[in-house]
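Here the complex is missing a single protein chain, while all its other protein chains stay put.
And now, chain A:
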Amino acid sequence: MTLTVPTRKPPTTTEPVFSVSGLWKVFGPKPERVPADPELSALSPAELRSRTGCTAAVRDVSFDVRKGEVFVVMGLSGSGKSTLVRCLTRLIEPTAGTISIDGEDVRAMDRARLRELRRHRAAMVFQHFGLLPHRTVLDNVAYGLEIQGVGKSERRERAAEFVAKVGLEGMEKRRPGQLSGGQRQRVGLARALAVDPEVLLFDEPFSALDPLIRRDMQDEVTRLHREEGRTMVFITHDLSEALKLGDRIALMRDGKVVQLGTPEEIVGSPADDYVREFVRDVPREQVMTVGAAMRPAFAEETATGPAVRPEATVAEAIEAVARAGTPARVMDQGKCLGVVDHEHLLGVVAGVDTTAPAAAPQAAAADGTAAAADGRATGAARAGAGDARCSKSPGEAPGTPRRATPPGPRTTPEAV
């Protein structure tokens, strides 16, 4: 029996769309001296402000956004995330660092080239929608095309298509003032989609919405991403939203990225106390995949029991195990990677390590680029290691029978 809930997104490739390195944005008098001077750039925000009168909104940030992934930048208000996303298309001019889109240097672009980038390659969805109140829904959606010089009938036709796509048929003639918050953001989304951008940038798009509407909109984004596979950069201050939508999450604090990794890595192995505090109340079983609770299968277990996919969450495995009353097999393309049982699943929920720490290298969790694309299992192994630290158990010596699962093929010779 295979659970059908598709929890995680289609796999992403490693090819970067946006590549950001050493990015700084400093507000204040003579901002360029701050990144240039190692002494100034090492100061804490309060010290920097009193010494120079400057505020560093983004401090030395580097990351890659891969093609087709949902890259979430998350942080509390004032952490610099909104500034960061505006730097990507130079709505805010960065102070230092490099940004490239498909290998082309964004900071070196002239005005025409930059307009070209904004018109065709990156479109943004805003927190307060940013709709033109004097235009109808249809004309708002068509606005990006109008800017590009697309003829009236063609742009209206295309706009109508996207109005339908976000579920606003029949409202084309209304004005933004006559719509609810959720509907307005659908218009904002349709406007961004209508220009067929390579990347969609979301700046806290659902923060101003009611919780139920917000969930609808998140599902809408998930659906659109599944259907079109468009690259998205998503800014949010809501951890559950980040975990729900993100393929990878960059967690920001005071302008710095404190951890970058998959949701599982962020929850499973927080890089520092700040992140740990942040993710403390996350229902771990919803985020962690079965890999975190997996142990090698005994010979008799490889053929029986419910099957779950490796990308299934612990919560799904719990359901399967509870229904069947026996350990569940983790199956990947007909191979049994291992099994999960009551004990290990409960261990993950409780945040207590029941699997032994892996011999796998404890690579810096913040180094997101190191996370292998196929590495759910590796990630799980690291998550296990993180758990060990978390529960303050010194970790059992390598070589105990209950090792963390090494990559599948070695332990699962049999087909189902």
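Going forward, contacts are C-beta pairs under 8 Å (C-beta built on N, C-alpha and C of every residue); 3 or more make two chains touch, one makes a residue touch a chain; residues count from 1.
Quick note on the criterion: contacts and distances are computed from a predicted model.
The UniProt record for the undisplayed chain lists the protein name "ABC transporter permease subunit", from the options "1,2-phenylacetyl-CoA epoxidase subunit B", "Monovalent cation/H+ antiporter subunit D", "Cytochrome bd-I ubiquinol oxidase subunit 1 apoprotein" or "ABC transporter permease subunit".
Contact with the undisplayed chain is limited, among A:195, A:217, A:290 or A:308, to A:195.
Interface note for the absent chain: among A:32, A:93, A:116 or A:161, the touching residue is A:116. The residue touching the chain not shown here, chosen from A:106, A:124 or A:294, is A:124.
Which of A:133, A:170, A:211 or A:325 touches the hidden chain is settled by the complete complex: it is A:133. Residues of chain A in contact with the chain left out of this view: 86, 89, 91, 114-120, 123-124, 126-135, 143-144, 146-148, 175, 188, 191, 195, 201.
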